[in-house]
Each structure stands twice: as C-alpha cells, then as structure tokens.
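Note that this complex is displayed minus one protein chain, with the remaining chains in position.
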C-alpha cells in the first residue's frame, strides 16, 4: 500500500488503462500541453502523444458528442469536462444520445465512454462555478453515475468505468484532488476493480446510518469518529454509485440502526438525499424510529464572499446536529 | 363560466397580457406564421405583428439567452420552447444566467421572463421527444416552476408568471392542450391570478392523500372518483408549483389522512415524488400510517412502439394499486 | 494520394444540362431512378398508413428530396457511415435496409430496423452503417464528427456523411462540429438539404447568410452548392466531397438545394406556402426531371416506366404486409437494452404497482 492523492491515482489509472487498451483515449480542454486545469492529466501528453491525449476547443457539446460518436464505433473515449459547471452545454448530447442510443436503437450499438468531471463548492468560485448537479445525471435512465470518495475507490471505479460498455459519468470533486488515501503500489496492484451500482459500508455502527458520497463521505467519517467518543455509533455508507443506486445496502443498514441522515453537498430540494429518504421510508418504513433527515447546502446560487459561502455549504456541524436530533427522538417517540 | 380548452386559455391569456403590457412579447420557433407547433399562439402574429410575436431560428441557447438579456433591461419576454426536449440545449442559460443573475449581482437587476414549454409522453414521439425533466428545473434556486393541471389554473398561473419579476418555467403538457375546463368568460373575467408556490386541494378526502401535478392531476381525480364508490376517500392535491414547493399543504393533508401516494409521469428515481416523499416522512413522520408511495413511469428511454410506451407510462391503474396497497396496510400495522 | 481539390475554394455548382448518358451509365441511371421512385412511393404509403393510424408520433417525409438522397448515397462504400436527422426514411432505404424493416419500424414492430423502439425519427441499421436518425436538430453532427474522429484515430479508409436541414445551420452544434472536423482533419462530409424551410420559416428569415454553403468560410472549409433536384449533380458534388474526405482527410460542406413537396410532417397542412410555390415544386420534381430525361434520351420507354412503377408499388405493398405481419415487441422486453454491460441494481426494483 502507498499513500497517494486522489489526483495522482486518477492520473496513474488513466495511464494504465491507456496502456492496456489502445482504444482508450482522452479528450478535453487543456488536458495536454496545459496538463489539465487541475493537473489530473499531467504528463500524459508526453507519454501518449496528441493522438491519444486530445486537446479540444471550448466546444463541450461538440466534443462530448464526438466522443459519443467515436464510442458508437468502438473507441473508448475518456472525456474530461474541466468542471461540472461546463457540462450543461453538453447535456443534450448526454441525455438524448449517450444515455439513449443503446436502448432507442434496439441494442444495435453501445456507447462505451467515460465523462470525468469535478464538481463542488468551497473554493470561492461563486455561483456559476461551484455546482454539483449530480442529481440531474442520476435521474437519467441509461447512464451510470459514480462519485468515488477516496483514492482507492477512484482507482477501482475508474477502471470499471473505462472497461464498461455504457456511458459513465465519473464525478470527481475539486476538494478531493489533494486528499490522500491508501492504494496498492502500482507494482503490487492486482488490477482490482470496484463494481458500479454497489455502495460500501465505510464504517460500521449501530445507532444511526449516515448515507453520503464523494467528498461528504469523509466529512461523515470524521463526524462518526467524533461521535463515537460520545457513545453514538454511526454507520457510514458511501453510495459510490448514484445510478444505479444500491438501495439494498442502505435499506439493510437502516433495518439495523433504525435511523438515517443523508449528507450531501448539493442543494437540498430535489437532491440526492430526497431519493434516499424516499426509498428508505418506502422500503424500511417499519424499521424507522425517526424520520430520515437530510443535511444539504442552502438553496442559493453559491455566493463568492467567504463568510456567505461557508454559511451556505453543508458540513460536519450540521450533520452532527441532525444526528443528535435523530438520535434524541428516542426519548420522544 | 365557459368551457374552454387549455390551449385556448393559453392563447387568450397571452393576448390579454400583451394588450395589458407593451413590454410583454413572445419569442420562439414557429410561433408566428406557423402559429406554433401546437397552435398555442394561433392568430397572435396577425393581432400583434412580428415585433411582438417573434419567430426565431432553431437556436434555443441563443434566443433563450437573448430573452434573458432583454428581461434584464425591463422587457417581459414569454418564450415558447416547442417541447421541453429542446430546452436542454438552452439549459446553461437558464441555470447559470436566468436563475442566478438577480442573486449573483446582488439584486441589481432581475429577469422577468417566462419560458412556456410542453412536456410529456404518450404520443409515440419516442425517447428523445417524450420527456418530462421538470425535476431538473425544480432543483434550481432562483427559478420558479409551475405546472398547471387545468385551463383555470393555466390562466391564473400564466398571468402571475408574466407579471412576476423572476424567471418562471411554465410547464404545459402535450396531452392537456385539448383538455377542457371551466374558466370565466373573457368579458366576465375579474383578472384573477393564482399565486406561485401554493398548492391546491383539488378534492377533499380522508383516507389517503394523492399528490400530483400537471396532467397526472386529472388521472388522480379520476381514480379518486372511482375509489369513492368503493368507500376509499382520496384527497387530491395538485402541487401547481414545483418550485417553490408548498410543503405546508401536503403536510397538513397527510396529518389528516395519514397516508400518501405521489403520482407523476416522469421517471421515478430522483423525480418529483422523491422530494414529496422525503418531505412528508420528515415533517409528518408521526402521522404516517404507511410509507409514502410513488407511482411514476418506468425508467427507460420511452420506446416508440405503442404497447411498450403504454407499459412504461404511469397511469391510473398503477395509482389505484398503490392506493390499495397503502390503505390495506391498515390491517398489517 | 490527393484528390487535387484542395481545401479552400468555395464554388457554386451549376446544373449540367448535357445528356444524361454523358454523365452516368445506363445502369446507374436506372438504379437511381428506381431508388428515387421507391422512396417516393414508400413515403406516399407512409402518409397513407399514418392516416390509418398504423404509424404514430411525428413523421417527416422525404417527398421531393429523392434526388438529394439517392445522389448522396450513391457515393458511399459499405464501410462508410451515414448520419441523418429525423427525415431519414429515404436514406435508410437507399442504404439498402429492407423496406419491410423500415415500414415495420414505422409500425412499431419487433422487426423494425430499431426493433420498434425508435420509430420514424430514430432509425438505425448497424450492418449497413446507417448510424441513425436523430431528432434533436443538429444533434447528429457532433456524433458524425466523432465517427470521423474514430476513423482518423484508427487510420481507416472510411468516410462519414452527415445530413442536416437548412435550418440546422443556425444551431450551435453545427458550428462546433464543423470547426472540430476541420481542425482535426476528419473525413466527414457535412451536407445540407436546403429545402428552403425549417418547418414554416424560410432560410432567409433564419440564416443571416442564406447561401448556406458560404458558412464554410468560418472554418476555412471546402464547400459547394448544387441543384438538389438533379441527381447526377448531387452525386458528382458529393463524390468530390467524399474524395476530399477519403484521400485528403478533409471535411467539407455541401449544400443541396431541393424542395419539400408537402408539409413539414404528415400532420402539417402546409398553409404557409402558396399555390405559386407549390406549382414550382411540380415543375422541378426530381423524379419527373429524371424520367423526362430518360424518356427523351430513349433510355426508358413508357412501358418500362410502367413496369418499374408496378415493381416499386409491389415492393412497397410487400413492405406493408411484412410490417403488418411482424409482432409488436413483447412488453416483457421493456427493460431490455438499458445497459450494454449489466450492472448491480441496474433495473430499479421499484414495485410496478
């Protein structure tokens, strides 16, 4: 095992997959000579050349569509959208083509491609540049949507995503790139993969289930650790996949803990947490001792000014309060 | 009162608002000489001329953005997007500009505009042309999103939307255009409006609450009528607004009935129903005698073939089954 | 090897009114004539079937555009690819898919080219490299560019042709696709069927530069405008473009000026066009133009024309019979083909109440 950053793991995994399969290639803005806006693709142009590390003009709709087209005839494009905020101009291609082509044409062709893109707030990038939006993708039949929370999962899921024959939205997070975690040494690596559609219990607990994904999983783990000291035992589930959603794992956990809180960074209304809460109350109704609570960010276009930004973003404090509220309900019920 | 179609009411209301306020004008593809793909704007070009009924090229991003710009300096554009499926190419302008400009620039200007667009399946228009997508808009802070279910509400909400200083997404439905309902005679009309953000109890009942909106409200009312005969008393709530969401009305209803089902036409996962269910279990936990159930469409790109399309779309039969399931839980609990 | 065309000059192609036989072989002429007639009769039958409610949804016909289709498709090898918009029945036929499978698709049947899932606007035939009808205006252009990219990536010899309507040149995807294709030197022929209307809106009203082939200047791209009612002129222009793509690996923009004989779709009563314009259509009907030429040059006799006519009608009737006989897709298959790689929790286990 080696301690590696999320960024570094992505970089290595891209290189490995490109070496493994000649059909895998990278496309995106500034991924070559500029090495990626967040340097995820650093060094790959030198290693693989411009044919396989293709800088694009600023034309997300065009090049995402082009990646879909290339995938339809068997290439395996891995597209970087600089940040998720810029994916919106390409959304029609994702919704109406990537997600539908396999089904709508009766299974005659498929779209084996990955779109990697980081989201998230907290960097003072303000309203247009601090969005999450993952719920939009999670809503679309035909897509697979993953949001790994640590370097180990990032490697395992990126491998699976690249080798998968369907379009996979691979959600990264600006605040995770420098985060570190254990992953096998490149030499010792057994080429492990992580299946799409399967959540992971990242920490076992008995009093309450915290459901989270991406960056918020680490916040959840911190809070769980802290509350352990106070005698509150939190089970932390990292969804890892938002579509398909592994409802079984969260339902089983809640059947054990009887309580749940969802922690997400996105806006609360119509967010990921809504689906989790709706599913849990539907499938584990008789097990719930308290409502499933949702901790999410304030529903405002994220302001630039630091104090406002911090006030808007969901975090550990709110999660803690929500957990206490849920756990304390014991005494009311 | 006169019995009028949804289409006709929209047409008349547009004309009235244009007559009332010189700043109101229409933009969209084929709304002039072609009279609208669904004929909602029939006759308006003749009445108001090309300055106020502006045919656009096929350039949704461009003309939606242009409408936003015009609204920023005080005009009140009412944009028609031929069907909601074509709004996706304009989504960046809606998400990053229409919804954010008022907030992000500290309240210095506003975006008084309406985007009218019909959604829905059931017309054999197949996967790319049968979408709902309303949940995407409902998720965006800064937007107002309404989805009137009948001609009366369509008139009242369209008036409010046009006179409102914020961007309003006004969701119509292909299958509602020919539907009829009572609205005041044009002469007798007291210029009533319907507030955004307020749901309506369309039918009172005591055993279970059906939450719905747009076309599905009429399906809900039919089912409620039918089940009345069997002694199941359904309260039907028409959300009317998806953002802001009137949680009070649905919570109060469930506090009375103790059961709820959401009926929506969109895909189930991460849909409108998820938010409703999540809210209800959170805010009316102790009142719920059964889980909030969601009846929604199958999560597939809607197929063209009629039998498949019919199998995929949610409808009254499924609602009925869900209601029975919920009500029968009485005996289990 | 170079096509010798070069990548920059834009020119207007004028109709060559020389004898047909000096421009194509007899065999070619007869093939084109028959294919055009098949599209005509197929589309007329489609309108009839729509009125009988055997077909639903939106349905856009190629009536009047037969020469653009047949001329364009005549330039392709089996290894080449074609992308179109939603007005694609004729292209699928010209590409060699069986009329029965095309009609079955319109009927929403299991033997349809897209297994009944796509319908009129979303046909696909992977074997024929017919890469799809697409119903979001302009949406097909990035995809076609992407297949061009794949060809270039693998250094293959194939080309892609990407069809669109005149009004499609005003949407962003057009701009982005042509730019990408040119900077990456992709073998893509973008061709516009300029039928003068995007639904009811004229080209002049929608396009600031109504001579659409001139838009190639923004990409320093080769372009031509040709008479889309002359199947040979279409073929020849498309041939130059295909050669440029195949040999020089350069994209191009070809404008085929044509007419849409009927409304935008089968339900459009076409009230916005006057009798005068419609009279012009009859005069410039590409099938009549070709038929008259073939008769005048003695390549076809009246009797031969009648024979072809009957043969085509029989083929179309058989297509209807085939489509009628084909079963609807079983409802049990509703969840098939959501994913190509199966996945845990892939089909939402939500109760279907």
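Annotations
Note that the chains are named A, B and C in the order they appear, and that numbering of residues resets to 1 at the start of each chain.
The definition used in the following text is that a residue touches a chain if its C-beta (ideal position, glycine included) is under 8 Å from a C-beta of that chain, and two chains touch if they have at least 3 such contacts.
Small disclaimer: the values here were computed from a predicted structure and weren't measured.
When you scan B:7, B:144 or B:294 for touch with the missing chain, the hit is B:144. From the set B:196, B:221, B:263 or B:276, the residue in touch with the chain omitted from the display is B:196, counting the whole complex. Only one residue from C:54, C:205, C:249 or C:273 touches the chain missing from this view: C:205.
Touch with the chain that is not drawn comes from one residue among B:56, B:150 or B:212, which is B:56. Within the complete assembly, residues 170-176, 178-179, 182-183, 205-209, 214-215, 217-221 of chain C touch the chain that is not shown. Where chain B meets the omitted chain, the residues involved are 25, 51, 54, 56-57, 59, 61-75, 92-93, 96-97, 101-112, 141-142, 144, 164-166, 195-198, 241, 244-248. In the full complex, the hidden chain is touched by chain A at residues 29-30, 33-34, 37, 55, 57-62, 85-86, 88-89, 123-129, 268-269, 293-296, 298-300, 303-308, 311-312, 318-322, 325.
In this section, only the chains that are shown with their structure count from here on.
Of all chains, the one whose CA centroid is most distant from that of chain B is C. Computed centre separation for the pair chain A/chain C is 40 angstrom, with centres defined by C-alpha atoms.
Distance between chain A and chain B, defined via averaged C-alpha coordinates, is recorded as 30 Å.
Taking the mean of the C-alpha atoms as each chain's centre, chain B and chain C sit 36 Å apart. Multi-chain contact residues of chain A (touching two or more other chains): 61, 92, 96, 103-104, 141-142, 245.
Within chain C, contacts with two or more other chains are made by residues 112, 114, 116-118, 122, 134, 136, 172-173, 338, 348.
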